[in-house]
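For this view, one protein chain was removed and the others were kept in their places.
As written, the chains take the letters A, B, C, D, E and F, and residue 1 is the first residue of each chain.
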Amino acid sequence: MAESNLQTNTFRVISNYLNTNVLVKMKGNRKVKGVLTSFDQHLNLILDKAEEVGENSSKPIGLVLLRGDNVIAISPVG
Amino acid sequence: MAESNLQTNTFRVISNYLNTNVLVKMKGNRKVKGVLTSFDQHLNLILDKAEEVGENSSKPIGLVLLRGDNVIAISPVG
Amino acid sequence: MAESNLQTNTFRVISNYLNTNVLVKMKGNRKVKGVLTSFDQHLNLILDKAEEVGENSSKPIGLVLLRGDNVIAISPVG
Amino acid sequence: MAESNLQTNTFRVISNYLNTNVLVKMKGNRKVKGVLTSFDQHLNLILDKAEEVGENSSKPIGLVLLRGDNVIAISPVG
Amino acid sequence: MAESNLQTNTFRVISNYLNTNVLVKMKGNRKVKGVLTSFDQHLNLILDKAEEVGENSSKPIGLVLLRGDNVIAISPVG
Amino acid sequence: MAESNLQTNTFRVISNYLNTNVLVKMKGNRKVKGVLTSFDQHLNLILDKAEEVGENSSKPIGLVLLRGDNVIAISPVG
Partner (left out) sequence: MAESNLQTNTFRVISNYLNTNVLVKMKGNRKVKGVLTSFDQHLNLILDKAEEVGENSSKPIGLVLLRGDNVIAISPVG
């Protein structure tokens, strides 16, 4: 099983998230929700129509690039 | 013993976990349980039917990508 | 999907920010606003007419290079 | 002395640990004991019949993959 | 847009700072001011006639090499 | 001065420590003393007859592999 194949596995799954709503958990207890429009192999993410998700409310932040090394988890939002 | 062989060793073991339930311990005292559907050489993981495991209860989070550098340990769940 | 293509995806989006106002959230609760004049693949950023954005006020800092590994998020400013 | 030779030096020693009991000290004051069945050049480790070693007691965790960048020290257990 | 071109973009801007006074913000709330005489692609910096800038006073430290991964921001000093 | 030559410089010095007693200072205020039997380019170290050095006493730990990225300083012990 070549390394490049392994890498492709995960990225093929993320590709399925493209243009759908995702929830991104980041370091420092930050959560951001938005439409995943782009990503790269460092898991740098571009979210559109994004909002920072707080305990009780959300704050719209529009288009945002999230640097991959702050990302902990990415989930599709139903 | 070539580097590429070494790498293959560990990955061959993880491959045995594919499509089975695993428990992932992450930095920041987070635990996630789910069906391992994909991984890559950074230990980025895709879990399906995942749930965040708390002290007394679990919270379903569905499909989730966990970024490898937050992963501490991965165990199969009996 | 080749790695180099993935990388290009994200960078093409950042390129759209060039010469426009962006807000950069950095580690340590720092925010910097300014005109994005340059960036590289580490997300090192050059902002012109930059200002450090505080709770109640902003402090002008002129031209500034921000080292990419301190960057958490980049958003265009409307 | 070529880099690849240097790398080989350390790994040859770890290879001697294979299929024997080792104690792994990890970041965050965690200790795990088990039979080393596999490792790679990042010091990702696979331990079988593993147990998390606490102050006064141990908790069996079966087969476990430990991500290398959390490893501080590895010792054979007599 | 090739990676090497991207890298060049940022470095071309830093090159404009050479032999001029810059203020470097570093991790751990440290600030150093001095004449930028050299830098490399890790943002390792050599400052001459440097001084550590404190709240109320500055302490001269002469020539200094600052390791890039502690650098947060670099600004020209008017 | 080529990079590979630079690397060699430091490693040639460490090679002089081989089979002698060294004191290793590690992150988290840990000190380990032992006979350096092997190292690699990440500064992964193998110490034999090692002991963890505390304030007032030392605890023998036998053979140990120390992961390089936890190493702060290595000194020969007289």
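FYI, contacts are C-beta pairs under 8 Å (C-beta built on N, C-alpha and C of every residue); 3 or more make two chains touch, one makes a residue touch a chain.
These numbers come from a predicted model, not from an experiment.
Taking every chain of the complex into account, the absent chain touches E, F.
Against the chain not displayed here, chain F makes contact via residues 1, 3, 6-14, 43, 68-69, 71-76, 78.
Although one chain is not displayed, chain E still touches it through residues 4, 7-8, 11-12, 15, 26, 28, 30, 32, 37-42, 44-46, 50, 61-67, 69-70.
As a convention for this text, only the chains that are shown with their structure count from here on.
Each step here moves to a touching chain, and the least such steps from chain E to chain F number 5. Shared contact partners of chain C and chain F are absent; no chain touches both. Overlaying chain B on chain E by C-alpha atoms takes a rotation of 155 degrees, rounded in steps of 5. Distance between chain centres (mean CA atoms), chain A to chain E: 32 Å.
Per-chain CA centroids place chain C at a distance of 40 Å from chain D.
Of all residues in chain E, none touches two or more other chains. Taken pairwise by the contact criterion, the protein chains link up end to end in a single open path, with no chain closing the loop.
Chain pairs that touch one another, listed by label: A-B, A-C, B-D, C-E, D-F.
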